[in-house]
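Contents: one structure, followed by commentary.
Shown here: the complex without one of its protein chains, the others still in place.
Entry: chain A
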């Protein structure tokens, strides 16, 4: 039997499993890109507006790092400029999640064993998944192309935009296919793939900020170098395609040779006795979240070093509308610090939401059948989430401070704490998540991220000038200390901490009335 035997029935099964989940991710990502492009074009309706925008963007290291250069000032060029980075994140995530969900996840949970007895080759599930993600990526690309045609962009450029969007999806799918073969858990496979996508994204930013041939540093830079509506370098997609095929081929090669359930990295044995510190729900929550928090904090430190380094070598000023109205001031460091609690909140919410996983997996039973109060069990995850957010923010600020030691040693102290001081913004969302877990646990994940997304959408409405910049005063992200250059906001910060504490207090009361099941 060939290791690819049975790819066709597997394709049917994968399509059936992904008909809602997968297609929603890809189609909605494509639509989101079109909406963002339309939004920015509506904000800069005339050619003169767009030329002014391009001039200021291309002169700003911050803009170049966060979004990239504007290479064409026609409608398509400006729309593409604003949405390409977002495409890289959303379409890549869609592919990473879909691939892991259909390869390592069923293998870990044991569903793959059911198929082991059928006439299915070892690499067939992976091949089928790659087929489905390729179709999904193509769909997202088509949606983006049609959307760009709809908003008045030129036909050739619109097709290339679709090709770029599809390339992100294909590359990320091949990447996740490989990580899913190397490590044994779905969580680790997703984590590593997402980390690599993030590294590609940041290297693309660094490359654009440095300029010249530096875009070769990241495959995302290669994709961006197609520059539809300006240079139309379709051949830049060839190295991307080559890398994608190489990654996928290695993944299929490993899948054809390894044992079911195994990875390339062998399983190690651990201690027979627990460390004395592992003794209650909080130490358990900290211990089980440790890996993710260390990973995120290390990533934040690297990003901080990178942003600090770029902003000190290319001494440019950033002119993003983001947050300036709320007094965040200018500068890449300032904008990055402004955005940092958003990412810290994502990690914090995810960490706190592990409580739900404890319930659905049945592990909560093991803890709650012991003399452990529900309130301390609930707070264990809230505290872990809060500490996770704090750790990431501290690492980020520290990275920036260290990177600027050479050029600006005097501000090291302020920079080192500038991230950590913003933790209360994330804590509000973590406390809200805790309250949701204590009252409507099944909907907690969805609502927590919708609320966080709503505040992020508020930033966009300010950027697109739909609401006055003062609206940001309703956002926790604008109310924390805007150091080093902005307002210190001492009272507002205390208010945020009090709000978080109040939400957590209500949560501890509510959890007493909840069935745990």
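Quick notes
Note that in this section a contact is a pair of C-beta atoms (placed from the backbone, for glycine too) under 8 Å apart; a residue touches a chain by one contact, two chains touch by 3 or more; residues count from 1.
In the analysis below, contacts and distances are computed from a predicted model.
The complex includes a chain that is not drawn, and of the options "Ni,Fe-hydrogenase III large subunit/Ni,Fe-hydrogenase III component G", "ABC transporter ATP-binding protein", "ABC transmembrane type-1 domain-containing protein" or "Cytochrome ubiquinol oxidase subunit I" the UniProt name matching it is "ABC transporter ATP-binding protein". Within the whole complex, the absent chain has one touching residue among A:212, A:270 or A:410, and that is A:270. The residue from A:291, A:409, A:453 or A:468 that touches the chain not shown here is A:291. Set against the missing chain, the residues A:24, A:114, A:146 or A:366 yield one that touches it, A:366. The missing chain lies against chain A, touching residues 108, 184-185, 267-275, 278-281, 284, 287-288, 291, 361-363, 365-373, 513, 515-517.
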